[in-house]
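A short write-up of the structure that comes next.
Note that this complex is displayed minus one protein chain, with the remaining chains in position.
Our next item is chain A:
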Amino acid sequence: MTVYLPIAELSVNILIILGMGAAVGFLSGMFGVGGGFLITPLLIFYNIPPVVAVATGANQVVASSISGAITHFRRGTIDVKLGTVLLCGGLVGASVGVWLFSILRRMGQLDLVISLLYVVLLGSVGGLMLWESIGAMRKAAKNQPTPLRRPGQHIWIHGLPLKMRFKKSKIYLSVIPVATLGFCIGILTSVMGVGGGFIMVPAMIYLLRIPTSVVVGTSLFQIVFVSAYTVIVQASTNYTVDIVLAFVLMIAGVIGAQYGVRVGQRLRGEQLRALLALLVLAVGIRLAIELVIPPKDIYSVVSTGLAF
């Protein structure tokens, strides 16, 4: 059963796309991640042009993050003030990212940059997570308690000017590192089609020392708005959002996520993290191999008139 993707301009098997969406949805529900960093590489492996995969991935991220964001908003675990500062940085970052995206596309280097960024990011995040979770599992095996939070020592970030009081987080922090973090995540959203939660959450916990209770909700708040903004800007400047592809992925993704959450609740945290780390590393390695092996055809052709 094939369906024609109007923007990607190719016919795909709808069952494969549904399966991909459901699998990533399941994993994202299980691990509590947005899944953008898995869906975009999977689409690229399935020969969807990277330009379309990235912009469409951002659209899928909106759908997978919105329900989480609403839940956190109801529970009151979003620091809206902190989220807004992150969001301001994020919107600027996303705009810069879309601009970079267009330039790289014109230069013919976009596919390469997307793959390289994924290899670096997935490799380092996956490696760190694996290291951390193996350590935690060892400690658990030796029956040592795992420290949930490191002692709150101050680092250089806490000496920066332009400080602001974030009541909900009970923290007095400079807006510079917060907006900078939002800016970097915004660039990643528009260039890679990821929500960026898997970088933002650890950065907020370990670098900004924001209480864990508001971190996830606040990062989801930023992700929903930045990825929605990215979709709109990508659609208006690069015309690369494939709504048919996005819709099939979304439907399968949100259903898969519901089952993923149930399975995730039965697994131990460090086991879950180790599994996710292995998955992230596997995707990164697959992309790295693609960059190194000789391509089937060293030449490629693109029409470059009206599309640019």
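One rule holds for everything that comes next: a contact is a pair of C-beta atoms (placed from the backbone, for glycine too) under 8 Å apart; a residue touches a chain by one contact, two chains touch by 3 or more; residues count from 1.
Note that contacts and distances are computed from a predicted model.
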*Which of the following names does UniProt give to the chain that is not shown: "STAS domain-containing protein", "Pyruvate:ferredoxin oxidoreductase subunit beta", "Transport permease protein" or "TIGR02186 family protein"?*
"TIGR02186 family protein"
*Of the listed residues A:Met20, A:Val233 or A:Val280, which contacts the missing chain in the full complex?*
A:Val233
*Write down which of A:Ile7, A:Ala53 or A:Ala136 is the residue touching the left-out chain.*
A:Ile7
_One chain isn't shown here. Among A:Leu18, A:Leu38, A:Val62 or A:Val85, which residue touches it?_
A:Val62
*asked:* Even though one chain is hidden, which residues of chain A still touch it in the full complex?
replied: 4, 6-7, 9, 59-60, 62-67, 70-71, 108-109, 112, 116, 228, 231-237, 239, 241, 243-244, 246-247, 250-251, 254-255, 257-258, 291-292, 294-295, 297-306
